[in-house]
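Pasting in a structure now, in structure tokens, and then I'll have a few things to ask.
One protein chain is absent from this view; the other protein chains keep their places.
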């Protein structure tokens, strides 16, 4: 197996006996299937194994970094939805207009941009050239109280901006598509022939209906944001799970990688459940049973 | 007359699932116990409004939908539960013509391929003569042989229906079940297609089950007529008996609804009140009781059985003194 993890643990001066004993401790001498079974067993107890490199429990490492990633992703998710969905709806409403065309063009760009490049360009522009924002990390050590919060937010701006720009496209596209569909339906055409006040209520309903498929997809899109988060954190040296993954790859620290995946998967599934609940609240047709 | 098809106590129920676990809370009784025999060379007309179960019955006979219970016997072979190769072989003998000429043809398949495909599948005729056979069939349904390479979107509704008929004839079937084949066509085209049906019947010795919601169409073609309502047979008799001597109030209402092309005609139209009940919750007693202009107290309580009056079958309490039942 390329990148044999045991080489990380072994001090070349160890005797063969000691090496084998170390392997035993880590359970690496048992066949692969048994290893994974043990892993699952530990998993249920919340034990994600030990990091090869840091010699610390993986769960401890991840838990210390997860909050940072979550702040970034959740902040980005909220902003993306609040900007993307209305943008998409309005763009679909004014289908074919200049506004719509511009939005479409930006969307296409957003989908085709390479995340690290965007991150670094933003970093360069607003970190170096016009030094408004810090160039890395999550906070400046030594600050306390209110200053610390402001500082944290300052450090968050660029990464969140990056993530938002990348994911905006998806929300814009989905909500635009749903409103275009809805607009072609008969009840909207009837609305057009009626007076202003009635039109407004009907449009409110249409917008609400257009949001529903988008929110449904929000859970799934949250999952796809993780990839972007990994790359963004890497560039900004942001101490989240993403950066941790990057470092772990470089050092071939497998338990950390596995643990990261599991924790992230779990977080995403939780987000999906939340999204389903929100959906059920918005859509009177779906009933939670 | 030779009996070629027997349908015995055919039922098709669609379960209604409710709740998170899909608990079955009831059934839609689309076809609720129908039986009839089909004789070679005849045209059996099946009429009823939407929801009467006539289309479902037709599809169940062809095993396009699986019957819930009952038997279908073709030439003394019980085909109800046939599977695999056996079922495929039987398919050669019974074909369907569909209602929507715009949806019943594969838009990506040329007319010729459409007709040849079943021949290829069943390995009928020798390979080289299949194209010729297909062209002959095109000719029989009144289409130019050169249309062989064309695609469905190049044709009108009436022409597409002819293509559908040609396709059904490819396997040289004995029985053709036509499910409202002219309902989607313009009136002027309808008569052309109906005439085609008649001519093909004589020429090829076909037997039809002709499903329609319009009695006037069925009157033109049928030998016997079967009237369905909410999945049940209400009346079943020869064409003449149905039109000259109709017994069931429902049939009478259907007949009176046929427009008479005579402005001076002053007949009474029987207008049925109320809506057709839901097939998942039919009325107690006679299913027609909620709309029947001649409804009696017993009709609301007791479900009438189908009785046989010298070949004229009727399910109605008005004629409660009868000889024998038809089962």
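By written order: A and B. Residues from 1 in each chain.
Assume contacts are C-beta pairs under 8 Å (C-beta built on N, C-alpha and C of every residue); 3 or more make two chains touch, one makes a residue touch a chain.
One rule holds in what follows: contacts and distances are computed from a predicted model.
UniProt name of the unshown chain, from "ABC transporter permease", "HEAT repeat domain-containing protein", "Putative DNA modification/repair radical SAM protein" or "Response regulator transcription factor"?
"ABC transporter permease"
So which of A:149, A:261 or A:281 would be touching the chain we can't see?
A:261
Of the residues in chain A, which ones touch the absent chain?
The list for chain A reads 1-3, 108-109, 111-117, 120, 123-124, 128, 219-220, 223-224, 226-227, 230-231, 234-235, 245-246, 249-250, 252, 254, 257-258, 260-261, 264-265, 268-269, 272.
Under the stated touch rule, tell me which residues of chain B contact the chain that is not displayed.
62, 64, 87-89, 91-92, 95-96, 98-100, 103-110, 117-118, 121-122, 142-144, 146, 149-151, 153-154, 159, 162, 164, 167, 170-171, 192, 195-196, 199
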